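With one protein chain withheld, the remaining protein chains of the complex are depicted in position.
And now, subunit A:
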Amino acid sequence: MSIRLQQISKHFGNTRALEPVNLDIHEGELVGLLGPSGSGKTTLLRIIAGLESADTHPRSGKILFGDRDVTHVHVRDRRIGFVFQHYALFRHMSVYENVAFGLKVMPRNRRPSTGEIRTRVFRLLEMVKLEDFANRFPAQLSGGQQQRVSLARALAVKPDVLLLDEPFGALDAKVRQDLRRWLRRLHDELNFTSVFVTHDQEEALELSDRVVVMSNGKIEQIDTPETLYRHPANRFVFEFLGDVNHLEGKVQNGILTCGDARLDVDLPDGHEELLLRPHELRLIETPTAHAHLPVTVTATVPVGAEVRVELEADWLANPWLATIRHADFERLGLTRGQRLYVEPRRWHRFAQQSPSFSPSPSTA
């Protein structure tokens, strides 16, 4: 079931939580709403669910599930499944009863028979790998298990759309990773339309078909993870999707200077701020003709496939972060206090206050 939002906005009292938003989610898509806290992503999800009502004026918005206008339909009749960050399981019911709840409260004419409910619940429990836990109570389960119960419970009523509010937010990193993959597989298997909220960019990029990046109640960009990362629409998206190093200085005759740092740039004269990703920095022992960026190593942290190197310099307001391969780390023999030079492989630049993206020329 596709979801279409037209001119949906929301005020809480006098504060604007959501500017008029348009959003099209295709049938069978898994879409992530990504943004910092207070960006309106949860509000948007709750409006789709019907747990929150959108503003009715000045402009009245519309929510469509397929061809069905659900703008004024109560949450219980919207045919959605909702998964809460803190599971919201019914603590006095067993796992089985929790999952069966949605089926048991159906009006008599639509309610499946007891036997059918039983088979359906056990099929769902099997799917979330909790068939041996049917008689347990929520308090006896781990966080990850509880969230799986909550998912099975939401799917039991065969919802048109599945909505998840920071579903993995309360779980630890390892469980989160497992559940993420598992949800992706489940989604590919059952092919329901789903929308989830997260503030974790990695989660959004890994799990979503498309990501909706939000800030301050506005949608900043809607794109596939790939496009989002390669072609961020604006500076906010760029900064939100990963670590960023800043280089600020004056450009004169194609050379940017900042203290005793110099970098050849193909830009008109004036004040400029360049953004550099940590993996786009190369550490070298002597400056090149194009780049003279002297730095001192203040910390080295090996994390997984790479080494994170923290760099400081007089001309830097905030320390830089560079991620380099272990091979390079060993070749350079990096130690704390070592003096080096940085050569950016590429850099990014966003015009001030404008959403246009300037493609960055390679400086190397």
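What we mean here is this: a residue touches a chain if its C-beta (ideal position, glycine included) is under 8 Å from a C-beta of that chain, and two chains touch if they have at least 3 such contacts; residues count from 1.
In this section, contacts and distances are computed from a predicted model.
S.K.: Since a chain is absent, check the UniProt entry for it and pick the matching name: "Sulfate transport system permease protein CysT", "Succinate dehydrogenase/fumarate reductase iron-sulfur subunit", "Dihydroorotase" or "Corrinoid protein of di/trimethylamine methyltransferase".
M.R.: Listed in its UniProt record, the absent chain's protein name reads "Sulfate transport system permease protein CysT".
S.K.: For the chain left out of this view, which of A:G35, A:G61 or A:G81 touches it?
M.R.: The single option touching the absent chain is A:G81.
S.K.: Among the options A:K62, A:R136, A:R184 or A:R282, which residue touches the chain absent from this view?
M.R.: Among A:K62, A:R136, A:R184 or A:R282, only A:R136 touches the chain that is not shown.
S.K.: Given that one chain is not shown, which residue among A:H92, A:R181, A:H271 or A:R336 touches it?
M.R.: A:H92
S.K.: Looking beyond the chains shown, say which of A:M106, A:L190, A:A299 or A:A351 touches the absent one.
M.R.: A:M106
S.K.: In the complete complex, the non-displayed chain touches which residues of subunit A?
M.R.: Residues touching the hidden chain, for subunit A, are 49, 51, 74-77, 80-82, 84, 86, 88-93, 101-102, 105-106, 136-137, 139-140, 150, 153-154, 156-157.
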